[in-house]
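Notes for the one structure printed next.
Every protein chain but one is kept in place in this view of the complex.
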Amino acid sequence: MKRVFPILAVLTALLLGYAFYQAMWVAPTDALQGDVYRIIYYHVPSAWTAFLLFFINFIASVQYLANAKPSTKRAAKWIVIAIGVVGAVVPFIPQVQQQLPTGMYPSSVATTFLIIAGLYFLVGRYFPGQSLDVLAVTTAEVGVVFCTIVLITGPIWARPVWGIWWAPGDIRLTSTLVLWLIYVSYLVLRRFSDSAQTQKLAAVLAVFGALDVPLVYFSIWFFRTQHPQPVIGGGGSMDPRMLHVLLISWMAFLCFAFLVCWSRYGLEKLRREVEEAEALESLLEPADPSERTSKGRVPLSRGPQ
Amino acid sequence: MNSASSLKFLYAAYIATWTIHVLYIGSLVRRYSRLRQRKKELDRARSR
Partner (left out) sequence: MRSFWSITLATLAKDIRLEWRSKDALNAMLFFSLLVVVIFVFSFDPLAEESRHIVGGLVWVAFLFAAVVALNQTWARELRNQVLDAYRVSPASATALFVAKAVGNFLLVSLLQALMAPLFVIFYNLRALGPAWQLIPVALLGTWALVVNGTFFAAMSLRTRSRELMLPLLLFPVSIPAVLGMVAATTNILTGENSAHFYIVLLLTYDVVFTTACLALFETVLQAE
């Protein structure tokens, strides 16, 4: 690892410690929930981080598939530019602006679309060729770790506050569960697939998963309207001091996620180097069996180790 | 639920979070050292 990694690690640790201090002692106690609400400072940043990582995986997967042929690569580029431009302009049209839900500003919608387009090109620029796939594996795995934390802290929070571990109509937690399932199946596919095209298959699965998520969201949303749900109060805006601590916590976890991804990325690159070396080794194997290395077989699997 | 007993959920959540992170980082470290070891073996075999 480069020299900068330990410095960043120390800084991140400090930031995490600061966020913890803020979450436990500085943030005000919630009027309704008491102190147990402080789980939010771990639960929500983990969720946002997981979603961001999965989104990067989606972008990397789409690019990986699109880059297979120059024609599709060009087409994808233009589609993304179109999405960015349309997304940046349309929210400001008066008719559209009226349709936006309250609290959603046109500028934030526009910025989001620009960021999406920007991410696509950034990823394409800094992760050419195979490193696109390495990025995909990394973000999927680390994303699953953070998503697991969301799914564990969620029920732990729900039990004291709502009296139940799980509400089937809880749209956010259930959607997160499906997202987790999709990406765990993604990782299983990577591990179990012996194909030389595992990476492409995994990318295809990521695309299917991305198409699925909005459908999951809407199906649960409607289901909820037809079935009585436990009273899950606490809607409305958040105390600005709480929001402040939440953002600090998110920044800390983002830095932490970055470092973990960096490590996983390096690990994956090393694993591929070893795999290539082993393949080369088996090709150059001498006829004398006594000179064989301990592991003579060539691992064809391209799954993560 | 009174706040005293609900605090244990808060602690449980924080402990669970860091346990998972530590376990994952631990698995990364283990995989890394194993691969490093394997790479050394291969380099040695090649230079022989």
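By letter and in written order, the chains are A and B; residue numbering begins at 1 in each of them.
The working rule: contacts are C-beta pairs under 8 Å (C-beta built on N, C-alpha and C of every residue); 3 or more make two chains touch, one makes a residue touch a chain.
Here the structure is a predicted model, which means the values were calculated and not measured.
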**Request:** Tell me the shown chains the invisible chain touches, ordered by label.
**Result:** A
**Complete:** The one residue from A:I115, A:L181, A:L247 or A:L280 touching the chain left out of view is A:L181
**Message:** For the chain left out of this view, which of A:D194, A:D239 or A:E276 touches it?
**Reply:** A:D194
**Item:** Touch residues of subunit A, complete complex, unshown partner
**Value:** 65, 68, 178, 181-182, 184-185, 188-189, 192-198, 200-201, 204-205, 207-209, 211-212, 215-216, 218-220, 222-223, 226
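The rule is simple: only the chains that are shown with their structure count from here on.
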**Item:** Residue numbers on subunit B that touch subunit A, as the complex places them
**Value:** 1, 3, 5-7, 9-10, 12-14, 16-17, 20-21, 24-25, 28, 31-32, 34-36, 38-39, 41-43, 45-46
**Prompt:** Which subunit A residues qualify as touching subunit B in the complex?
**Reply:** 34-36, 38-39, 42-43, 46, 145, 148-149, 152-153, 156-157, 159-161, 163, 256, 260, 263-264, 266-267, 270-271, 273-274, 277-278, 281, 293-295, 305
